[in-house]
Every structure is written in C-alpha cells, then in structure tokens.
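Let me begin by handing over the structure; questions about it come next.
With one protein chain removed, the remaining protein chains of the complex are shown where they sit.
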Amino acid sequence: MQVNENKEFQPLIVAFCCNWCSYAGADLSGTNRLNYPSNVKIIRVPCSCRVNPMFILRAFQKGADGVILCGCHPGDCHYTSGNYFTRRRMTLLFSMLDFLGIERDRTRVEWVSAAEGAKFAATMNEFTEAVKKLGPNRRLEDLRCRKQ
Amino acid sequence: MQRIGVFVCHCGTNIAATVDVKSVAEALGHEPGVVISQDYQYMCSESGQNLVKNAIKEHNLTGVVVCSCSPRMHENTFRKAAASAGLNPYLVEIANIREQCSWIHKDIASATEKAIILGKAAVAKVHLNAPLTAGESPVAKRALVIGGGIAGIQTALDIAEAGFEVDIVEKNPTIGGKMAQIDKTFPTLDCAACILTPKMVEASQNEKITIHSFSEVTDVKGFVGNFTVTIKKKARFVDETKCTGCGLCTEKCPMKKVPNEFNMGLDNRTAIYIPFAQAVPKVATIDPNHCMMLQKGKCGICSSVCSVGAIDYKQEDRFIEQKYGAIVVATGFNPINLDKYDEFAYNQCPDVVTSLELERLMNAAGPNGGTLLRPSDKTHPHKIVFVQCVGSRCDDSKGKPYCSKICCMYTAKHAMLIREKYPDTEVYVFYIDVRTPGKNFDEFYRRAVEQYNVHYIKGMVGKVTPRSDGKIDVQASDLLANEQLHIDADMVVLAAAIEPDKTARPLATMLTTQMDTNDFFTEAHPKLRPVESATAGIFLSGACQGPKDIPETVAQASAAAAKAIGLLVKNSITCNPCVAHSDELMCNGCSSCEKVCPYGAITYEDKEFRMPDRTTAIRRVASVNPAVCQGCGACTVACPSGAMDLNGFSNSQIMAEVDAICK
Amino acid sequence: MQEAMINRAKQLLADGTVNRVIGWKRGEFAYDITPAVFQSAEELDADFVFDDFTSANVSKYLVKESKKEGKILAFLKPCDTYSFNQLTKEHRVVRENVYIIGIPGGPKLDAEKIKAKGITGILGVKNENYTLKIDTIYGEETMPFYEAVLDKCASCKSKKHVVFDELIGEDGDVLESNRFEMVEKLENMTAQERYDFWRDQFSKCIRCNACRNVCPACTCEKCVFDNPNSGVENKAPADSFEENMFHIIRAFHVAGRCTDCGECSRVCPQNIPLHLLNRKFIKDINSLYGEYQAGEDTTSRAPLNDYKQDDCEASIVHERGVE
C-alpha cells in the first residue's frame, strides 16, 4: 500500500472467513450497518482449517500488511473439529513468524460466530488500527510486488 | 479462452447508494477474459436473472460473476439461473458488495474501489472454476426426535403419520415435558393434561414410533440422510418390557422422602417411582441415589412385591446404535435459577414461588390436590403479588437479554384462575409492559383486568421482605401514580425467565449445529428457514430455538416434521460437489489427511503406478468418498505435498483471490 | 566396530536374510563419507566404512529401497532409528522389507571444524583420550576431540534405538540435552534483532536444496516447490521473500514430524542453522501441547494432526516473549 506524505498510511488487510460462522458474522455486521474500514477484504473459505499457511505468506508477498483468520468458536465448528486444527496450525505458524522477527501484530486468529456481527466489526476496526500503527509490511514483502 | 460475464446489482439503492455500480461494471469489463459487464437494478429478480441467462446463451459464457449481496443469500439463485441457461452452476461466483461493502462503508470512492477489488477477486477465481457435478447419497428412512415434550411428540406423530419410523429420545422417565406439569393453558383455559395425555398415549401406541425414555443421545456421526446415533438407555433398574405400571412398588417403597421433581420439589415421592399417573411409558424407575437396595444392599421390598418380576437391581446402562436420515431437536426449556436475585427472597421464603411451582400448587394432581395453599403454613393466601420479567429483558450481567415471551400470558391466566376460584383473593400484577401478541391473547388479558379485577400496576417490585408475622412485604413502584407502594402479601409469584435446557449445548456440539449466545439453536434463516438448522438434516422444534408458547411450539413442531418428511421421502439426496480429491500422482500415502478428517471420508489403497523411469511401483494413495466428505478442507492443509485439494475452493482459486485482492 | 558390522552383514547376505546392505563408503576425501548400497561380500570388504566421519542418516534412502524386491540390511544409529520410525508411521517405508541393525551413535566429527583450525589435507583421524590426532599429508596434527564434534552430535537427544532387529554394541538412553539453548537465546532477542539474524542467515541461501534432499521428513512424491500448480513453485529465490518462504514452508511441513536429526544443518553448504527452525517448532509443540518426540513410536498422532479442546489460543504468541 502506498504511503504519501500528506496521506495516512492505508494498510491492506486480508481476512479469511469461514463460511458458516465468521462470513455470516461479517454479513451480519453489514446487515446491522456496523462500519469497519474498507481496507479489509474478505476471502470466503469453507472452514478456517482450509487456510493453508501458504495463503497467508502469499498475501504478505503480494502486498498485504495484515492477515486475519476468522472461524467458528472452538466447539462450534460446522465440521466439528476444523477450527481446532486451525488453532494449532496458526499458533505454530505465527510463533514461527515471530521467531523470524516478523511483527506479530500483523497476524491474528479470531473466533467470530454468525451472531457476532458487532464483534466482527470491532475486531476489524481494532486489527486495522493495530496494523496501521505498524506501518507497511517490510519484513515479509516481495519487493517486486511493492506498489509505487 | 475464457468468456466471463460480470453482472453488477444495484439492489435498489442498497448497493447503488454507496457503490458507483456503473464504474464497477466498467472497471470489471476490462478484466482479462471478461466479455460482457452489465449493471442492473435487481439482479435477483426474474428479469435480472433473465439478463444473466440471456448473456450466457448470447455470449456463450464460460463463467459468471455476480456482484451483489452475500453468496449466503443468492448464490443458489444464480447457480440455478446459470444451470437453466446451460452453464454448469459451479461456474458462477458471487462478489459480496452489499453486506461486505456498501452496507458498511460510507465513502463512495473507497466503497467503489473495494467493490471493484472484490469483483476482480471473483473474476480471478472464476477463471479457475471447474464444472462440478453433484453426486448422490442414500437416505435412511427413519427420523430421530430428541426430546419428548409437546414439541417432540407432535413432530414424531406427524412424521409417523407420513409413514416413517420415528424414535423419540427423552432423558426423563416419561415423555410429556413441561406441558405435563402445566395446569391450564391460555387463552382457552382448557386443562393441559386433557389435551396432552391423549397425544402421549397416541405416540406410545403408534407402531411407527419408538419411545426411548430415560435415554440420552451420546454420539452422532455421519451427515444428512445418513446419521449414525448412539443412544444411552440409562439403567432404570426396572425391566420396561415386564413392568405393568401397577404402582404397588411405589406404595410399598419405604424411602418416601425424595423431593418430587414433577411437583417442583413441593412434595415427596418414593425412591421407586412413576413420575405421574398418566406417565408414558407407565413404567417404574428406581432413583439409585435414594434406593436403599442400590445404596446399601438392604431392602429389596419392591422386588418382593412385584408380581411380574420386573425389578432388576443389576441393570446397567445400555447403548444402542441406530441409523437416521433426519434428526429433529426438541430439547425445550427450563425456568432459570433465581439464586442471584436476592431482592425477591426466593431462597428465603417458601411463599415466594415461581410460576411453574404455582402451576403445580394449583393442579389437581399437585401437592395440595388442587387447593391453592401457601407452601409454608398451608393456609389460603388472600393477597398474591405477581412479578413479571424476573431475569428476562436484562443486561447480560443481570440475566437474560431476551423477552421470555410466555410470562405475560400465563400470569394473566394465573391471576384469572385465582380470582375465579377464590374471589376473596386480591391479585396484583407488576408489569413493565404487557406483551400479548397472538390470537385472542389481548382479549384474554383484558378479561383478567375488566372481568376479574386483577390489579395491573405498571412498575417493578424492588424488594420482597418476608416478615415475622408470616406476611411478605412487597415494596414496589407504581409508575403511573408516581408512588412507592408497600403491599403485605401472602404469596409472591415470580415469572422467571426461561432458558434452553442444559443438555442442548453438548448436543449442539455433537450435531455440529450452531447456537446463539443464549444457547438457543440458530435457525438456518431467521425468516425463511425457521425450523431448519444450518446443518443439513437437523431440524428444530419448539423452545430449543427460542421462547415459545404451546400453540407456536406445536406449529413449529409440525413444520419441522414437514421438513423432515420432505427429506425422508427422497430415496437419495444430492451431495455437495465441493469435496476434497486427491491427486494420486502426488500422494505420499502418509495418512495425515486421514487423521484430520472428521467424517472418515478418506481411505487408502495400494495402487500400481508407472513411474517416469518406465518401471512400475506399488504406492499407497488416498482416495476420498465424495458422499461422506463434507468439504471442510482440513485435509488439504494437512497434506504436505499438496496432493489433496478441494473442489470449489482449490489452492489455486484461493491464491488467485489473494493475488487479485493484493494487486 | 567396522569389522563387526561387515562380518554380520556378510552373514546375513550369506544366509539369505537380506539381499543387499545399505551402509556408507568413502568418497573423494577421508571425511567425505556417503551412503551406499552393497550387493555382495566383496563390495562390503572393498568399500564399507564406519568411522568418526560416518554421520549420514540412511533412513531416507529406505523409502525407495524398502519397496524393491527382497529385504535390505540397514545400519541405523540411534538418531536414524527415530527417522525410520517416523517414516514407518507415515507408511513411507515398508518395515518388513528392512532388517535393522542398531549401531552406536556419535559423537561424529565435523571436517569443517577441523579445517577451521587450519588443518588441511586430512587423511584420517584417531580419538585418543579425547584428543583428536589427525593424520594429514603434512604430518600429524592434534586438537581437542570435542572441538571437532558435529553440532548435531554436541546436542544429542538420545542414544537409544527406538527400532531395531538386532544391536551391535550397547543400547543407550534418552539424554537430557541442551538443544533448545540457541532457540531460547533467539527468543529473548528483540523482533528486530531476530529479523536481522535470520536475514543474515537466509540471505546466504543458494537454494541448493541439500536440506530438503537430505531431510528424512521431506519425502514427498512431488515437492510443492517443484510443482507449478502449487502456487509456490520456486526453483531459485529471487528476493528476500522467497528466501524466507522456502524455509518457513519447509519447516512448517515437517513440524511435528521432524525428529531433530540435524541433517539439514549438517549438509547446508552455507552453514545456515536450519535446525533452529525445526527446534523452534519442537520447543513450541513441547511447551504448548505436551512433550512429543517424532519417531519415538509408530502409532501416536502427530501434534498437528491432533488437538485438545482446551488448547491455547493463537494469541499466546502475542502474549509471550520479547516484542
């Protein structure tokens, strides 16, 4: 994302949302007209456990400044156990990114149910702000993808 | 070469007011492969769909992107439209520019920019969509109803009526649920037992219905049309097939001081008991916590008096496994625990009772044989105060945030019945609002006021203080008189909020259905699919979905039955084609995918392969059963080689979306 | 030891228990020992080597070898047996087709460390009371034995053979090791310091794929980095991102499967401490999900293919350690 001198840095946030809870939660925040920044772009996946670490790295590579993964609350997964696997995978992946010195606030896992439109909006507002504070992603970017 | 059509919906002004739909259509028209890009007022309308259909035919489209509302709303609509125009329905992608764009952003420029990006992501994805064909899977012609209250009974009767086998699983020794405990029903004031017990008998006599009383569901596997359920038949220490329900054992049992749940603990029962006279099945049950034989090994009276030898102290929990095509949840409700509302002195004073306790106090089969007496001193109360909304309509920290819905009406009923039977009794009802939507409901409430002279006072009781003279001081506000009142009452009746049964939460986890924050089951759509859960094949009946009165419960029970029947009449159901599949050439056979599959959809076989060096090798490779796979994608990430991929959400499709969004 | 191994191998070949032997033979230099398959007693006598430089883990070769006709004899050091077990668990080797002789483990020597002392032209080595006598073309040199030990051996986790058909020499025990020391040191750095550390390391990567090719956990039929359809196909890193990506994904793919055999770092021509990535995962898994040693058995569920309902949330990463 570009940084102009007279323009506030606008981060690009990619949000992976599971179809059953979080995507529905995002729809609900829309239905209730709860605002969150347009920086957030949602990609629908059937379950949070569909999200491969490669997708997250890919997003950073192509210019995302923050990646958030939303799924059903533990115990509520439409597929029973998907989010439990997600939780382990992402804990380890984020820990590794942190180990490599990548800012840990660029990644997040959040559980948002289909009823939590307000939580979805609040989470997105909060996450966007946190990433905004970090500034553009420089530690895990592909220079060739940087926008002018 | 791809030929993609893009259709941008205005949704009236829902989208068009914040997103410049013309420039979205214009921008997406320049995307690679896009041959036509149009906008239209209402894309989901018939003429909107025709626009899509005609474009598919006219431009020979290979893919369609609709920029509109959430795919959860109209993805199916447009898939069907595409199919009717000869395009594989899975070549349609939706860009959600309403719920996730126009409705949440205010700035037209940034909303439009985002809408274009979402559109581009959908175009990028549809480039990689493959035509998919749905497989089929058989339907087991049997339904399971969990919960044997009026909801469960009605659902079971309706399904049986349609000719299908139904099993009712009830955790208590008898079916009947809450309605069996109720004295009279509003707004007609007919006796609950008179209308419920014939239905209970009908259920027990219907040859299509099997009642598993004193049983619980312990495990659910499988999926729509093909559930395998494990039912635990708890040991009742009485052989159900032999017991005639004569009741001699309950008369002779020496352990007579067990609080009687059916009468809300207002009187006692024996350790071996039949909950009430019309119980179904009418079979005795031994309460192992109080039976001296089971506790200390001494007694055995029931066994010696039983003429058919039905008593079996060695009985153990039994587990049965059964296949079902459909499952209906009817787990019902309970009044909340009132421990934390100190101000109403519920725990201090026996004459402060809940409404359900009052039902038993007034019931002919209740502890006082139908005469309304104070629990403390068995005297006739002359002044009764009803308190509405106890624990309902509260801030989350103080109680339930919702209206319990039934309290206004049953309180009017109680007040009326008391005034009818004991005209010397003064009755006060403290209300915040009187909510009586329903056929003949407001008329009923007005009758309580106008005909029976029940004192309705707008205001809330602030404090209830039992006095040493046996009276109860009720301090309350009368908002219309702008006064604080003190009433020296003989009894106080609390309209406790209702909440879903505690068994519902673990059941929801087993069924993989969703619940709201209050533990009510979430319906698939709040308006259009009110009796289905979001999980296919699981239906909702009665108060497990939200507070409901009896007529509403019965209506929903029949609706749930109709939906279940609609499923059971099919010989097979169309499967979701968005399932995982494995590329055998890349599969390592390492079993990682199998370990994470919640459905056991993955199996392995040794296959012979021709290797690049022209030798042959036997390799262990995974294969996915498309009828069992539900398409979660857990396996795709567990697979290190990337051999496992998911139709409709493939690695390359998701990465294309990522790329388009980040471009 | 070498004698005993050759003799036993010859017996097993002679009585038909096995039809070939996987062991090691000398390469160009004395310290250049590589795995090799021997078909006959003559070949064994001619080339079979087992000495202080014999550190290569042969278990990965058994993925292919165990699927061939007849049984193969494999000599496995304790650390190699963990790799073999892990491969058995993942159905990558056919256990019945391998006759395993457990042999004592290291510590093995690192020729680079000897060369670093300015000692070149190495012809052979001898350990005499922990003084290493090195025979070179320029005469004999000496150095303290432990200064020449391979890093992976210096932090050895176990001398116990977890799978074997017979043993030559004694079986040992699982050891208390200090293997997480360096991981902890890095964890205690600031994010910027960690970033700089890894940038220094990864920027050296020439993507020779030695780490991948030697890794007994990396046995995919087709690696995602070689697969044009995977979306991450990458033959040579073009920039810092691709350097990072390869190592992150590789470490993630072996997380919970890596037995910490240390081969990746041993073979890295650029001396990138790749094992630290794997150890970070092992350390995290041990502390978050309970002690787990990949390859210890053939039945337990790998931590990433398992879960507990009360697992910690991913936010734990944000809550601990140095920012």
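As written, the chain order gives the labels A, B and C, with residue 1 at the start of each chain.
As a convention for this text, a contact is a pair of C-beta atoms (placed from the backbone, for glycine too) under 8 Å apart; a residue touches a chain by one contact, two chains touch by 3 or more.
Quick note on the criterion: contacts and distances are computed from a predicted model.
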Candidate names "Sarcosine oxidase, gamma subunit", "Heterodisulfide reductase subunit C", "Xanthine dehydrogenase family protein molybdopterin-binding subunit" or "Monovalent cation/H+ antiporter subunit D family protein"; UniProt protein name, chain not shown: "Heterodisulfide reductase subunit C"
Omitted chain - touching chains that are shown: B
Residue in contact with the excluded chain [from B:26, B:239 or B:343]: B:343
Candidate in contact with the missing chain, chosen from B:479, B:569 or B:618: B:479
Contacting the left-out chain in the complete assembly, out of B:22, B:57 or B:463: B:463
Chain not shown: contacting residue from B:432, B:449, B:536 or B:562: B:432
For chain B, the residues touching the chain missing from this view: 343, 389, 393-395, 397-399, 430, 432, 458-463, 475-479, 482, 484
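Operating definition for what follows: only the chains that are shown with their structure count from here on.
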Whole-Å gap between the CA centroids of chain A and chain B: 31
Length of the line joining the C-alpha centres of chain A and chain C, rounded to whole Å: 36
Residue numbers of chain A (touch at least two other chains): 53-54, 58, 75, 81, 85, 89
Touching two or more other chains - residues of chain B: 596, 638, 651, 655
In the complex with chain A, residue positions of chain C that touch it: 183, 186-187, 191-199, 224, 230-232, 238-242, 244-245, 248-249, 251-252, 255, 277, 280-281, 284-285, 288-289, 303-309, 311-318, 321, 323
Footprint of chain B on chain A - complex, ascending: 12, 14, 19-21, 23-24, 26-31, 33-36, 38, 41-47, 49-55, 58-59, 62-64, 72, 75-82, 85, 89, 113-116, 121, 145
Chain B residues touching chain C - in the complex, by the definition given at the top: 585-592, 595-596, 604, 617-620, 638, 640-643, 651-652, 655
